[in-house]
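Every protein chain except one is present and positioned as in the full complex.
So, chain A:
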Amino acid sequence: SVQDGLAADFRALTKTLYDLNKALGTNIVRGGPLKELVIEDFDEEQIWQQLELQNNAVLDFFKESIARDAEDEDLCLLSDQEEGGSDAETSSDEELEDNIMETETEQKNVSTKDKTKAREKQSKLGESTKQKYSDEDSDIDFDIEALEQQTRTAKETTLKKMGRKSVVDDKFFKLAEMEAFLEHAEKENREEEEEEEDINYFEDIISDDEEEESEEAEVKPIKSSRDLTYKDFFDPVDDDDLVANDVEDDQEEEADSALEEENPESMSEVEDMNEMMMENMRSKEASKKVTFSLPDDSETEDVTDMQLEKGIDPIEIKSSFEKRQEKMSKKIKILEEELLEEKPWQLKGEVSAQKRPENSLLEETVFFDHAVRMAPVITEETTLQLEDIIKQRILDEAWDDVVPKEKPKEEAFEYKKRITLDHEKSKLSLAEIYEQEYMKLHQQKTEEEENPEHKEIQEMMDSLFLKLDALCNFHFTPKPPVPEVKIVSNLPAISMEEVAPVAVSDAALLAPEEIKEKNKAGDIKTDAEKTPTDKKRERRKKKLRKRMKLREKEKRQKLLEKMKPEQGTKLSKKAAAAQLKKLTKEGKASLLKDEGKDKVLKSSQAFFSHLQDQVRMEIKDANKLKKKEKKQKTLSVHKLKL
């Protein structure tokens, strides 16, 4: 209510002021394009924008002028001695700068650059402000020369400020310089990041007229490539003073040239910005009347870029269809480029660690199946729930105590050993025990056979329940397998494990020792191996055997004589002697006396040899007789002669 009135008053006032200014406007100061400030049906934002236009233009002019004046050496803005004046000046300047800063957070204009250079050259401001300016114009123009200019100035200032020397310093390297450069670069980076995404709404937009004028004003000869010298590329190597002087001398030239070069770019940029602003405003106005489903804001920018590239007159208005077409074609182009390009690693199928950047997987959200149930998230609610359950369980006394599981011992040996020793008095009497045994023996036949169908059904049910248990119970332990019936026969292992068939095997044969008893001594020795003890032992054994035999014989004889006297006396010695006597007495037999002379009868050899001799003798004799007879028979001729 009250505010509204005040606001209206303010607005009217500003309008009059603006109009007045415009009316009185000199040629020197070129303000904004609007001749008068329009306030009817405009809200604050729009009025402010109009003002801004005016202000920016004016401010530019002022900056330029100050820069020019600052170059003038007669005027000194700052000096150490004239602190008061300088301070005032600097303060005023600072204020101005601050104001500018407030209005223009991000500057992309060249003139500011000039100004900063000038300032750096002459003033001894705090680093912060200097830094601000040096960093402000970093983004758009990435000329190497400009960068060099910057670095040079930076170096220069560092030289001026920190003329200290370190141990590492060289003809080419100065530690202080490096540090300064690094700091400078860091700040640039920081500011770059801020600047990147947003459009600089508070940037200075020089109108076309102004730009042309600025161009004309600052036309100066550019250095051709032929004239470039070592100085253009590298810092001077020798004394600091020389460097400083050189730099100072060059800077003027460089500043202008740089400015010159950058201007057209900046101009184009400015044009863009200008157009953008116009377009934005127009589009906004248009959007009030007709709403498009397509988002226009971003695309208008693209449109303007495209226009620039094609070289079309940027102010021409395009029909909506054309705009859409352009967007589509742009989109298509982008997509085509994407398809032609190499795919990012995410779309490349199996990617090992070497094929993707380091730690890139950390930034990706990866989906995969979990084999294990994830641990539950513990919140207060869950804790309370859990406690409730615990309390209820305690009241119910339903402890989930662990039941000790026993491993069933399965051994054939165990089956054998099933006779458990019962140390207590038997409850059944002996009669009952035998009765039970009897019944068991005779009841094997009358076992009732289960219905096979029942068996099948039972088996199926068992398997089903087993599966269900396995599925539902997280701590499922399967039942131990039903013990298979193992037939354990108490046969000797040899008969069970005999490979050869029973008929062929010699498992049942007698062992050699069973056939012939082994010698107690062990080995059987030949006569050569026998020791005298062995021989004597054998002789003794032989004699013993003989003795025993003889005794046996005598016994038998005696027995026989007792039982059957006739048979007994047949073979006895006495009987034989008696018979001999009888015979000799009768004369049928004669006893040969053993006189030693008769060797012939001692041995068979002697006998036969003797016999042989006898026969030979006889033959001889016979022959002799024959000869004699022959001799007698032969008559002499002389005797018979008459």
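By our rule, a residue touches a chain if its C-beta (ideal position, glycine included) is under 8 Å from a C-beta of that chain, and two chains touch if they have at least 3 such contacts; residues count from 1.
To be clear about the criterion, contacts and distances are computed from a predicted model.
Peer 1: Given that one chain of this complex has been left out, which of "RNA-binding protein PNO1", "Dynein light chain Tctex-type 1", "Histidine-containing phosphotransfer protein" or "Beta-hexosaminidase subunit alpha" is its protein name according to UniProt?
Peer 2: "RNA-binding protein PNO1"
Peer 1: Among A:E424, A:E497, A:E586 or A:E629, which one is in touch with the chain left out?
Peer 2: Per the contact definition at the top, the residue touching the missing chain is A:E424.
Peer 1: In the complete assembly, which of A:F233, A:Y434, A:F476 or A:F608 touches the absent chain?
Peer 2: A:Y434
Peer 1: For chain A, which residues touch the unseen chain?
Peer 2: Touch set of chain A with respect to the missing chain: 416-419, 421-426, 429-435, 437, 441, 490.
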